[in-house]
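Shown here: the complex without one of its protein chains, the others still in place.
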Amino acid sequence: MLRRVLSLPAGRIAVAILTVVALLAVLGPVLAPHDPLATSARTLAPGSGTHPLGTDYLGRDVLSRLLAGSRVSVLGSLEVALTALVVGVVPGILSVYLGRAFEWVTLRVVDTLVALPFLLFAVAVIALLGNGITQAMLVTGVLVSPLFYRVSRAATLTVARSQYVEAALIAGASVGWVVRRHVWVKVLPPIAVALAQTIGVGFVIVSSLTFLGIGVQPPEPTWGGLLASDLGYLSYQPWAPVAPALLIMATVWACNLLADAIRDVSGEAGRALVAHRRLRAGRRGRTEPAPTGGAS
Amino acid sequence: MTHPGSAPRADGPEPQDTRRDDPSPARPVLAITGLDVHYGLRRRRRKVLHDVTLSVAPGETVGIVGETGSGKSTLARAVLGLVRASAGTVTVAGEDVTGHSEAKWRRLRRRGTVQYVFQDPLRSLDPDLTVADSLAEPLLLRGVPRGEALARIRPLLERVRLPGELLDRLPGEISGGQRQRVAVARALVTEPELVILDEPVSALDSANRVQVLQILKELRTTGVAIVLISHDLGSVAGIADRIAVLYRGELVETGTARDVIRRPRHPYTRLLVSSAPTLHTAPADRAERAALRAALTT
Partner (left out) sequence: MTALSEKRSQQRSQQQSQQQSEQQPGHLNASARAGSSPGRTDAAGGSDRSAAEAAAATGPDGTAPGPEAPVLSVRDLRITDRAGDREIVHGVGFELTPGKAVGIVGESGSGKTLTCRAALGILPPHVEVSGGSVHIAGTDIADLTPRQWTALRGSTVSAVFQDPASYLNPSIRVGAQIAEVVRVKTGRGRREARRRGLDLLRAVHLRDPELVYSQYPFELSGGMLQRVLIAAAIAAGPRVLIADEATTALDVTVQAEILDLLADLREQTGLALVVVSHDLAVIAQVCDEVLVMRQGEVVEHGPTAQVLHDPRHEYTRLLVAEHEQYGLDRFRAPEEETR
């Protein structure tokens, strides 16, 4: 799957950006040139040799704070996506096979979850359980899980009604066999698409919460928090919000790009697309300019 | 060889099997008696099959012919346990399966006594599994180790005249005729006693058609019973010993292929015979068909 995604220019761009972001999350604190919490007398300084992105209103190095804050964003969004994955996919697939009662109950639960505004709910949970990004993200993950439920259920339904599943049943297959051998492979690509999208959504949520100062105590650096504090000094330093904003945007964009690329290369049509591109590239002896997959 | 389901008719005696000796088997592979099948619930309930009686002897080839909606697919599904009979019995290889539970059915199916070949191999083969994996599936389900299963499917490929290198391909990467033969091969891996094929040749062009029919002919010599389901009398005429005509859920005529084709009795059978495309048609056929159609609609 990854190799096929990488055969698309859009896929390569997305994977490159996300790899950089992931590296930032792992190595960020090490790479930071200054202590992200250390204040100095040079407040609101423009970019210079010692402070490439300048300093904030307390004289802290912006680059260091960005690097240090990336871990919170990445971990938070992954937490949202993985929680949603586990909570959504399992009942999504099972709803097709475990009978009408289970199907009815899960569908109603999903309808309820969709009706809840997750940002407000996350705020409420933090108010209830204390200020912690982990709890907030877990709850958000549950709230966005309907996407995974729907996607995996829809994919399973089409497969379950297919003739090859019927053929397997006639050969004596059990439900478990059908899911393992026929359903799982077909459900994976749409789930991968949903996962990439949800990670993007997760970034937005983490950034929104930290922008509001929720989930992370103030001196701790976060992308959203940086954006918020920069906005307060917009009249002194109008360019300051650009760096954190761009970082958030690029990451979310890369997630959506990746989702598009996965969708483009998965399934029968995807196989054909990849084969066709290889053929064409081979014949013309050069690679094509990037046709960024259709709008999502 | 005719059965109570095909009501005796006033004109002429019961047709005699002239083409082959009566195998006079001790036990039919498939025996259906008085089968009724209904679809839908309460007010939407309607009868799809009514009082169908049919039996298939080992090594016999039976063609079931009927138009879309005549219930021929339902008949096959009833034999496979995919739909429930509301009356009558179905006996497969001596075992009465009419009231079987899901678990019992699964055990029966894993034995692979009865196999089914779908009409459209493109849809009945998993697009993400290689030919080898699709062929091996029925064996793996019986608990045969993977290595042994793969070893056992190789000779089958020869039997359906497919080259060995096809094993690693996906169904989308081989031709329609090859796919149909893969589907037939898959039905043979469990060494079944009965193979039911739904329109095995109607989507194929002449060369592939002949090839599939020849494979079935060879299969028949090994003692396997074959049931061919089709809307076209012509496409079963070549290899069927007996033909059963299904019309609006009832078996209206059963007899040897020769009798049914040369001396059809029911108007619908007559229309079928007259409608089957043949190389030598007479202009008079058109008027005959028009008359038969009129007779059937009133």
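For reference, chains read A and B in written order, and residue numbers begin at 1 within each chain.
One rule holds in what follows: a residue touches a chain if its C-beta (ideal position, glycine included) is under 8 Å from a C-beta of that chain, and two chains touch if they have at least 3 such contacts.
Everything numeric in this text was worked out from a predicted model, so none of it was measured.
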Message: Considering all chains of the complex, which shown ones does the missing chain contact?
response: B
Task: Just name the one of B:K47, B:H100, B:R248 or B:R289 that touches the chain not displayed here.
output: B:R289
Statement: Per the whole complex, from B:R123, B:R161 or B:R258 the residue touching the absent chain is B:R258
- request: Tell me which residue among B:I153, B:A183 or B:A237 touches the hidden chain in the full complex.
  value: B:A237
- prompt: If the missing chain were put back, which residues of chain B would it touch?
  reply: 67-68, 176, 205-207, 209-210, 213, 231-235, 237-239, 257-258, 261-262, 271-281, 286, 289-290, 293, 297
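Here is the rule we use: only the chains that are shown with their structure count from here on.
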Field: Approximate Å spacing (C-alpha centroids) for the pair chain A, chain B
entry: 51
Statement: In the complex, chain B touches chain A at residues 80, 82, 106-112, 115-116, 118, 120, 123-129, 134, 137-138, 141-142, 172, 186, 190
Message: Help me check something: in the complex, which residues belonging to chain A touch chain B?
response: 162-164, 166-174, 177, 181-182, 185-186, 268, 271
